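Just one protein chain is left out here, and the rest sit where they should.
Let's turn to chain A:
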Amino acid sequence: QKVSVEVLDHLEHLALVDFRDSEGVERLQKAIQFADQLHEVNTDGVEPMDSVLEDRWCLYLREDDVTEGNCTKELLENAREKVEEYFVAPPGNIPLPKLEERETFLQGS
């Protein structure tokens, strides 16, 4: 079963990945096939596993103390643009261009 163009478009929107060309799509299909092998295992009556460490991994609980923060300067060093200690972002999410308008979508497929 091939992955449809609609699904690819949907995935690109959700994850902002760029499958770019048929090779990328092929890699995706192979990855899905690989994961589908899980269906061959009968998991009736078996609880899903959360971690390989199972019961031995206890979730550590931290005390409610203030131990971090106050590093505004350092954090803002990563910002391409800033205004008075605020990060600057575009006014809203910039939507991915529609399928027809995108340059790189499925080139050479």
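Operating definition for what follows: a contact is a pair of C-beta atoms (placed from the backbone, for glycine too) under 8 Å apart; a residue touches a chain by one contact, two chains touch by 3 or more; residues count from 1.
Throughout what follows, contacts and distances are computed from a predicted model.
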{"item": "Name per UniProt, for the chain absent here [options: \"Cornichon\", \"Transcription termination factor 3, mitochondrial\", \"GATB amidotransferase\" or \"GPTC1 protein\"]", "value": "\"GATB amidotransferase\""}
{"item": "Contact set of chain A toward the excluded chain (per top definition)", "value": "10, 14-16, 50-51, 53, 57-72, 75-76, 78, 83-93, 95"}
